[in-house]
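If you scroll down you'll find the structure; I have some questions about it.
What you see is the complex with one protein chain gone and the rest in place.
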Amino acid sequence: MLFHVRMDVQLPPHMPAAQADELKKTERELAHSLQRSGKWRHLWRVAGQYANVSVFDVGDVEELHALLTSLPLFPYMQIQVMPLCRHPSSVRDGDA
Amino acid sequence: MLFHVRMDVQLPPHMPAAQADELKKTERELAHSLQRSGKWRHLWRVAGQYANVSVFDVGDVEELHALLTSLPLFPYMQIQVMPLCRHPSSVRDGDA
Amino acid sequence: MLFHVRMDVQLPPHMPAAQADELKKTERELAHSLQRSGKWRHLWRVAGQYANVSVFDVGDVEELHALLTSLPLFPYMQIQVMPLCRHPSSVRDGDA
Amino acid sequence: MLFHVRMDVQLPPHMPAAQADELKKTERELAHSLQRSGKWRHLWRVAGQYANVSVFDVGDVEELHALLTSLPLFPYMQIQVMPLCRHPSSVRDGDA
Amino acid sequence: MLFHVRMDVQLPPHMPAAQADELKKTERELAHSLQRSGKWRHLWRVAGQYANVSVFDVGDVEELHALLTSLPLFPYMQIQVMPLCRHPSSVRDGDA
Amino acid sequence: MLFHVRMDVQLPPHMPAAQADELKKTERELAHSLQRSGKWRHLWRVAGQYANVSVFDVGDVEELHALLTSLPLFPYMQIQVMPLCRHPSSVRDGDA
Amino acid sequence: MLFHVRMDVQLPPHMPAAQADELKKTERELAHSLQRSGKWRHLWRVAGQYANVSVFDVGDVEELHALLTSLPLFPYMQIQVMPLCRHPSSVRDGDA
Amino acid sequence: MLFHVRMDVQLPPHMPAAQADELKKTERELAHSLQRSGKWRHLWRVAGQYANVSVFDVGDVEELHALLTSLPLFPYMQIQVMPLCRHPSSVRDGDA
Amino acid sequence: MLFHVRMDVQLPPHMPAAQADELKKTERELAHSLQRSGKWRHLWRVAGQYANVSVFDVGDVEELHALLTSLPLFPYMQIQVMPLCRHPSSVRDGDA
Partner (left out) sequence: MLFHVRMDVQLPPHMPAAQADELKKTERELAHSLQRSGKWRHLWRVAGQYANVSVFDVGDVEELHALLTSLPLFPYMQIQVMPLCRHPSSVRDGDA
């Protein structure tokens, strides 16, 4: 089941650089793992912004919420979720 | 080059059904062709809305504009374009 | 799987009363049937507005979209969908 | 009498973890008690957000306000209240 | 129970003057009756706009909705409802 | 002359409780006095929010501004002012 | 008493030119008269828009509302009213 | 050349009173001087808000920007600029 | 003097094609002439939209307003004007 997710990150201005780096490193490793598992199907950077647009492929909404709240940057993100479904004009197997 | 495009369709309430059907049929055929060519890389329906979220892969902005304005439903759509780039945490070749 | 759906209805000002009545009658019958099947789990009127707030319980997003677009009033509604999941503080079996 | 309530929580970034945990624990206990009493009729998590959508069943607006302002997280929440009434197409006794 | 209601009226540009006059006359008579009964407690014009701000005093939300939808101008109004309660600093009996 | 005023209060998260209590106490006393003088004609709490909706009856705009800026909580409030006038359908002497 | 008023005009697309011209001519004559009387103290065009920003000097809100609703273009305008008062740093007699 | 300017002031909550007073004093003196020179043609307080609406009469946009950024409160203001021109229905010499 | 102008065009759905073509042809000729005169300094299409972003270089606001309202498509455009000035970091003569 597919969900369109937009995440806007805003770290507190006074967070020490070491803490920010550690957060980003752990975030990246989890992102890698979730992409390889196929759960985090697409991940793009929004040009000019500390934000991404993603597509998740999960078994249900509970799994989506568990994944998103497990992200180390979750407390510093604004997240918008939009459920997607197959478009009747789509011919691409990978978008089902 | 990747662009995130959201299209919201609103046909005039008094458009004859035959005209609407013809528009949608031509739109679908063009969507098929653009997807097969790889230009219209992703196409999803937004759940509960007469709207789609798409990702286009084009050579430049001119080509994107030409494709979007060639859609038969273009005069009846609100379109929002957002340039995307590869995310540093992406491990998926298909998202570059 | 639960989805929070808000529907705002706006019939065209010139729709003949007989057509509007027929639409509403068919809508009501389908709403009854979907509620009895358990798919349309909750349905409330928003006070002072021609709008409802609903909770749907469906197998996946495709089913939700199929149900919403099958509603006779669908062409005349603005629909907003928000995926829900069980709240960690919930003690109510019926909200899972 | 039914009220649709959306609560968005935002704890101050510098709140000590122990204080946050204590707040959440007390909040959860009160939520349990209010749900068991039937006052807090529904409670769902909004997917991907530190927010909930709830339905309260109270005797009047005064009682609703007293319940909401008694929540330990009240000072850290944005709250939107929307009065609901029975939908003419509803067939579900529990939504009256 | 008190509800703050704002109504913005917009008559269709092509409504015949006689029909508009008849609607407004019936609306005014009902407004008079509801004010005299105490249900429509306050009614003010918003300066410079075809809009009013009102306070209704009703037994419950169902009654409020029934009153609002019984207004002849209801199909031509945007309505916003906001539940009110007694302010702890209020000393005015009439505002309870 | 009547003005509809909405005040949303937000105290800084780190304000000491004693200072907040003192502010609220002085605010309440001034609110009492202004209500008794007839200047602050109505005062209601917005359900679920640290906000009020009020109606002021003042000699002119200057007086309104002087009253609002004299409130101890003024530096911590977002204030929206909307001039009101008698509604042609009003039958209530107290709303003139 | 001073009020800042912004008026955005939108004539229906199908209004005959003669009717529009007549409306504008009557509007202009009334505008002249109200300016000469001192009631319509300032009147500026917003660059690039069919809109104006005005300052009215009236005895009370009732008079302001009566003036605005007497304008021939009133049914075709969106109007926003904002009460003004003398600025403590103002040194200009004409702005009191 | 005329520009409509709205300035909303928000001083940081922890600014020492002496610093705030000094800022406001210098601001007032500059405002006096600019009004006397005719550059700051109108200056009104927005009722109930720490905000003003002003009209500047400057030689060009560069001069406007230089004046606004020279204000001591500039770092603490949200500023909106709207170019004005003479209204065809204006009869007031002072508004040209 | 430079002004940033965004124009969004929306032709009425029922305008005959011949009338639309004639309007666009006259608009294009005027755009050519204004560009050649240097008044319309920049003109870009917003990708995916029937809209443009422009920069005008005019003697004053009056001239800007006269140019914009002389455009044949003016009655069908939403226009937003934003005054620009030279950026202190600009090294480009053509942007002064």
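Labels A, B, C, D, E, F, G, H and I are assigned to the chains in the order they are written; within every chain, residues are numbered from 1.
Definition applied: a contact is a pair of C-beta atoms (placed from the backbone, for glycine too) under 8 Å apart; a residue touches a chain by one contact, two chains touch by 3 or more.
Since this is a predicted model, take the numbers as computed values, not measurements.
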- Message: Contact with the hidden chain only, please: which chain B residues?
- Response: 1-3, 60-62, 64-65, 81-86
- Determine and list the chain H residues touching the chain excluded from the picture. 3, 5, 12, 61, 64-65, 68-69, 79-81
- Message: Even though one chain is hidden, which residues of chain A still touch it in the full complex?
- Response: 13, 45, 47-49
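One rule holds for everything that comes next: only the chains that are shown with their structure count from here on.
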- Message: Which chains sit in contact with both members of the pair chain E and chain H?
- Response: F, G
- Task: Give the chains in contact with both chain B and chain H, ordered by label.
- Result: I
- Query: Across the interfaces A-C and A-D, which one involves more C-beta pairs in contact?
  - Reply: A-C
- Query: How many angstrom lie between the CA centroids of chain E and chain F, rounded to a whole number?
  - Reply: 22
- Going by the touch rule set out above, which residues of chain B reach two or more other chains? 45, 47-48
- Make each chain a node and each touching pair an edge, then name the shape: line, ring, star, complete, other. other
